[in-house]
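Contents: one structure, followed by commentary.
Here the complex is missing a single protein chain, while all its other protein chains stay put.
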Amino acid sequence: MKRKTFFLFSSIAIGCFSLLPFLWFVLTSWKTPSEIEAIPPQIIPSFYWGFYRSALEQYGLLRYMGNSVIVAGATTLFTIAIGSLAAYALARFRLSWTRFYLMLLLAISMFPQIAVAGPVWRILNYLNWLNSYHGVIAAYITLSLPMGIWIMTTFFKELPYEVEEAALVDGCTRLQVLWKVVLPLAAPGLFTAAILIFIHAWNEFFFALLILTNPTLQTLPVGIALFPGEYTMPWGEIAAASTMATLPLVFLTLLFQRRIVRGLSAGAVKG
Amino acid sequence: MKFSHKGLLDISTLVGFLLLSCAAGYAQTQVRFVTWRADPQWVWDQAIADFEAQNPGIRVVREVGPHSSTEFHDLLTQKLKNRDPEVDVFFMDVIWPAEFAAAGWALPLERFFSRAEQKEFLEAAIQANTYQGQIFGVPVFIDAGLLYYRKDLLKKYGFSPPRTWPELVDQAKTILEKEKDPQLTGFSAQFKQYEGLVCNMMEYILSNGGSLWDEREYKSTLNLPKAKEAVRFVRDRMIGEISHRGVMAYQEPESLALFTQGRAIFHRNWPYAWEAANDPKKSKVSGRVGMEALPAFPGGKSVATLGGWQLGISRFSRKPDLAWKFVASMTGKESQRRIGLFTSRAPTRKQLYRDPEILKKNPQFESEFQTFLRAVPRPRTPVYIPLSNIMQRYFSSAVVVPNSDLDPLASLASRDMDRVLDLLREKGRP
Amino acid sequence: MAGLEVRGLSKSFGDTRILEEISFDVAEGEFCVLLGPSGCGKTTLLRLVAGLEAPSTGTISIGDKRIDPLPPRERDIAFVFQSYALYPHMNVFDNLAFSLRLRGFSKQEIQSKVTEAARLLELEAHLERKPQELSGGQRQRVAVGRAIVRRPKIFLFDEPLSNLDAALRAGMRIELAQLHRKLQATILYVTHDQAEAMTLGEKIMVLDKGKLQQMGNPSAIYHKPANTFVARFVGSPQMNLIEGKLDDKGIVFRAGESRIDLSGALSGHGADYAAKDLTVGIRPEDFHPTAPDGAWIRGEVEIVEDLGSDKFVHIRSGHAKLVARIAPDVGLNRGEILGLAAAPNRLHLFSNGKRINK
Partner (left out) sequence: MSHSHRAALQFLFPSFLFVLVFTLFPIVESFRLSFYRLILTLPWLGQKFVGWENYRDLLTDPVALHSLLTTLMFVAVTTPLEVLFGLGMALVLSESFRGRGYLRAIVLVPWAIPTVVSSQMWRFIFNDRYGLFNFFLFGDDTSRYLAPLADLSLAPIAIIVAEIWKTSSFAFLIILAGLQAIPTDLYEAASMDGATVWQKFRYVTLPLLKPALLLALLFRTIDALRVFDLVFVMTQGGPADATNVLQFYGYKKSFAEGMIGYGSAISVVVFFLSLLLSLIYIRSMGSRMLQTVEAR
């Protein structure tokens, strides 16, 4: 059947387009130093693990990963906490200025980092927060709040409002309603938002580069970007580190593909 | 109003907890040293261990920065802009002392580092650490541009190492023609748009009798004929006739790889390349490598750009005396000897170039010494980085496009440089 | 326990007036039904009492205490939502216990109160289940149970039976009535179903377009509708409303071919309305067939609905369409001419929409 072969062909093409370049890099991480520099390139590696060892031991990959986990994890936690408060208010109070606030969030989510980078750097400097986890986490919370708030607002709005009113009549304060009723009910939505915020924070480079100059605090993207030394270009270690940095994300993506699709398109295309 | 703050309180407690857990406590008598990860590690560990042994109760805390000059610069300057009292001693690339001195970040070392003591070191390295008549750093090792070549190939065709750049091109062309190896190229160096490009281009321009800018008049000299001639030569002949186009994206590692894989006849690099090129594990041309001072243009003098790293002391250090003790130990004879013996770096104390043990291990030092003595630092100025960025841009656009008109590019670069240099004239500050 | 007192309550959203100057009382222990078509503002009124909306003007008090400035949780009221609004993430027991926990009752107290409510509502077997595992009727009971565990001062019901099927609705109606008797609770109950209102309400308030149309016991609402809206809204099939004119003497009402002698119904006030437009209302069951000659109304039979217990005849008289209930054994055919009359005391007379006879 013509149609069937067309779909088969295009599916394979799409799969190759998406996966092959990265697969090539993963294969590179298993090559020996001479295989990496072979001309023409050698496709099949001899599964040499030395670059993983040196990435871990000499280049401190584990430390970078640990930093990334701390930074991305804390960013996610705080953004969800602060963002869910805001999202709840935005989903439930229709006031003239809440509308403006939503638009403001939308607008600032689009500003390039350089538009604010200098003064942000000076504020963090003033607070003595440069080269600290909380400095970069504070910047990341600001970066991820707009996206987080929009996604959570969409999810909150879909919850049955009467259940919240029932809780109000039953004796809850607004905050208790949020904590005891809305958050448990919106858990899938929160989870989706959390995955997206986590991935976003895990991958962010600009502010990490600016704020974290101390290698013991640097996150994976900064680490990987700065692997090349003055006189060295350690492709093997870079490939190994890249593979390990990406694995958790690929895993998350494969596992939560549906949620991610829904989260990213939340509020965007419906209606 | 009635509103439960319990939930908010939980959140703020959590914030507080996180902030507290991030703030680490520091012990008292520490010397904090901002450095990068040098090879081999043990040489530095040993130097620090020696210092700690001689000064009981004092601990050296190393903060290891990125192993790239630009990134390390950003790390360090951020700390210094921040007046971070946690920094005592730091590594400096050879182009930074002026900037750090002018910005008031580096401590002048006159009261520790006497003229007599300075005489022990290579003059070029001392000169690079001197700004406005004061000294701001102690050189740890020195770098200078050198010409590496394939001894075997030159011998095969009866050439002696080239003295001039045109000679180099001609030799390379002859060899390429006769070898008929499509993998082989004539020359490999660093022409990517980055600081190394300035180092490379400076060697051509100065060896043609030109200069980057006039340090007295604060005027760019890149648009003068001598400078333009050198740049044109690089574009048309060095790159145009004997190099692979890829060199325009090469920094040191890529250009060295080309040479060690036996795919380049001539190679410009720093002293460290000698060991790498002669290490049979890393190099296919080990034992077939020769080294010379860089060629010059006919009638010009060979010029090697000075590189290398220095130790400086932060003006915001709370214990400058202790910091100096540490610097003195790290640049002392014993440490310098170890550098000469066990790293592929060149030491900065002159006497080590007469040390038989070192010369036995590193015979190349003997010929390098002359180059080190004559090596030329890049002009010292606090606005070096912006000037360098302008020059990088100019050199890159000049060499990348084969038939471009150099004149407008050069005058544009000069105009931009003059604008920056004008800043130095203000308020009577030279 | 105490009664509810509402005074001058108004609510607007922007320029839209939802409620206008509503005042009423619900006595302690009284079952009061708020009846009206959808969109009349009855749910808004309930939400104002619950504190889920803020009134534009007016006061709400329970006993002597004003509650309108208080947030919902401090008003001591319970609300049964149309959608039940059960907490989907809690099982039945937790749904029932939620408000008690918030109020800091001890474990034993909660246990005993919840068990008692569950027994009363026959939910004991389902305490461990989540709401989505329950049938519609069971969910409805849980919603009621959630209200009664707390013994609040006032119960508010927002069309609690509208999501049930007809059979279940009838059953629940009776159960609610029994529950009210057992608990002696003060209830404000919103519905658009007049049958529900008539069976449950001790007092019925009819609301339309944000205004209170009539308030009274079910019999008064049915037999003495205060205006044409109430007359039309209460009763099924609807009351026949015939628009026409009174003659100069104030005795005979004419509408098309129909002639109705109103001397009995107006009992002397006829002169006040002489030569004026009037509306005469007659409930279908109040008609009795007479010989077409001399009948008040003559019409052609269009449809005969036989419900078994009752027989409804739809007739056309001139432009008017009327419905009459006739004895099940009377045989009628389409196209027949039927004459109708009614007892004078069964007539409802309206002028400008307002009732004018006693």
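To keep things simple, chains are lettered A, B and C as they appear, and every chain counts its residues starting from 1.
FYI, a residue touches a chain if its C-beta (ideal position, glycine included) is under 8 Å from a C-beta of that chain, and two chains touch if they have at least 3 such contacts.
Treat the numbers as computed from the prediction; the structure is a model and nothing was measured.
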| item | value |
| --- | --- |
| Residue touching the undisplayed chain, where the options are A:62, A:103 or A:187 | A:103 |
| Selected from A:139, A:181 or A:194 as touching the chain missing from the view | A:139 |
| Contacts of subunit B with the absent chain, listed as residue ranges | 1, 3, 8, 11, 70, 73-74, 77, 81, 99, 102-104, 182-183, 191-194, 244-250, 257-258, 382-383, 385-386, 389, 392-393, 396-398, 400-401, 412, 416, 419, 423-424, 426-427, 429 |
| Residue numbers in subunit A that touch the chain omitted from display | 7, 10-11, 14-15, 17-19, 21-22, 24-25, 28, 36-41, 82-83, 85-86, 88-95, 98-99, 101-108, 110-123, 138-139, 141-142, 145, 149-150, 153-154, 157, 161, 174, 199, 202-203, 205-206, 209-210, 220-222, 224-225, 227, 235, 238-239, 242, 245-246, 249-250, 252-254, 257, 260-262, 264-271 |
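Here is the rule we go by: only the chains that are shown with their structure count from here on.
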| item | value |
| --- | --- |
| Maximum centroid distance from subunit C, chain identifier (CA atoms) | B |
| Chains most often in contact, by C-beta pairs | A-B |
| Length of the line joining the C-alpha centres of subunit B and subunit C, rounded to whole Å | 91 |
| Sequence positions of subunit C contacting 2 or more other chains | 71 |
| Interface hub residues of subunit A, defined as touching at least two other chains | 173, 176 |
| Residue ranges of subunit C in contact with subunit A within the complex | 47, 50-52, 71-73, 75, 77-79, 81-83, 85-89, 98-99, 102-103, 146, 150 |
| Interface residues, subunit A side, partner subunit C - complex | 160, 162-163, 165-173, 176, 180-181, 184-185 |
| Residues of subunit A defined as touching subunit B within the complex | 37, 39, 58, 74, 78, 81-82, 125, 128, 130-134, 137, 173-176, 178-179, 213-216, 226, 228-233 |
